[in-house]
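Next up is a structure, given as structure tokens.
Every protein chain of the complex appears in place save one, which is left out.
Moving on to chain A:
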Amino acid sequence: MTVDQIPATGRTGPVESTGRTAPPQRPRISMTARRHRAFYLFTSPWIIGFLLLTVVPMAYALWLSFTTYDGISPHWSYVGLGNYTELFSDPQTWNSLGRTGLFALTSVPLSIIAGLGLAVQVNRPIKARGLFRTLLYLPAVVPPVGVGLTFKALFDQNSGAANGVITLFGFDALGWLADPYARYVLLMSVLWAAGNVMIISLAGLQDVPRELHEAARIDGASAWRTFRSITVPLLSPVLLFQTVTGVIASVQTIMPLLLSPDGTTAGVTALPQSNYLYMMHVFSQYFALGRYGYASALLWVLFVLILIVTGLIFKFTSGVVFYNVDPEAKK
């Protein structure tokens, strides 16, 4: 075989004049192509997981949302947009959505303010700072089920510690887990875990250049003015992140279910009205009533709403969020 006879794509190397075969050469691959290949190879476990565990279930849920499927009955039918039209005429959908919006509007700002306040305090050079940081963060480590059980025990009308304390002072016991107080207990359960927000805000605070604070102090700015004009703007990307994730978490919260005194799947509908949030409606349709199709439609609507709300948050905060990005990093 001469050099001319070597197939272009062959792996056999050219025949040297000595008659020995040269080591095989790989076809040339550009550096960009190699980088792309490496990227896809390294990310493939996640991509496969994302496709199988997110895209496929979502597509399945989308298909379900057009049916009356209940998981077990032999006959079910394709109803087109029937579930979606029913959803818009279902008063429970609107009521629960309204309550969810109100819950997000109160819980997110309050938890961000509480978390930021704590972060500012534990960012000071005080004694046992590490211990305080740990103690304040601990509640965030408790699993939600533990929080639910603890709060149920604390706020039970007849045997809870909360009423134990207020009756000591001569007040009558309150039905904390019923309307109208249940919403406050729910809010407290969110604020109790403000350590999560604190830890992220603390990381943000430590990124604020000290020289800016020193310059402000030299210029005679008050602590509040420094916080308002330097700390908050520099923390704004962190606050935006917390707002977006906080809103998403609050509209998806299942904490009312964990605070449910009934303890059964069907008990979700017995929740105090103020705690019957959108996810509770989804939960009751899905698990208590077995309406997989309708519940899937509710979830798809929630998904779209979250996209819209997130988009609006980005749009309306674009002018007040300051990104400290290295221009070179964009290249």
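In the analysis below, a contact is a pair of C-beta atoms (placed from the backbone, for glycine too) under 8 Å apart; a residue touches a chain by one contact, two chains touch by 3 or more; residues count from 1.
Throughout what follows, contacts and distances are computed from a predicted model.
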item: Protein name, per the UniProt record, of whichever chain is missing from view ("Sulfur oxidation c-type cytochrome SoxX", "Extracellular solute-binding protein", "TldD protein" or "Nitrogenase iron-iron protein delta chain"); value: "Extracellular solute-binding protein"
item: Which of A:Gly101, A:Gly117, A:Pro144 or A:Gly290 contacts the chain that the document leaves out; value: A:Gly290
item: Touching residue (missing chain; options A:Leu53, A:Ala153, A:Ala203 or A:Ala223); value: A:Ala153
item: Among A:Thr43, A:Thr134, A:Thr167 or A:Ser222, the residue in touch with the chain that has been omitted; value: A:Thr167
item: Contacting the left-out chain in the complete assembly, out of A:Thr106, A:Gln121, A:Thr269 or A:Thr310; value: A:Thr269
item: Residues belonging to chain A that touch the chain removed from view; value: 38, 41, 45, 68, 70-77, 152-153, 156-160, 163, 167, 171-174, 177-178, 261-270, 284, 287-291
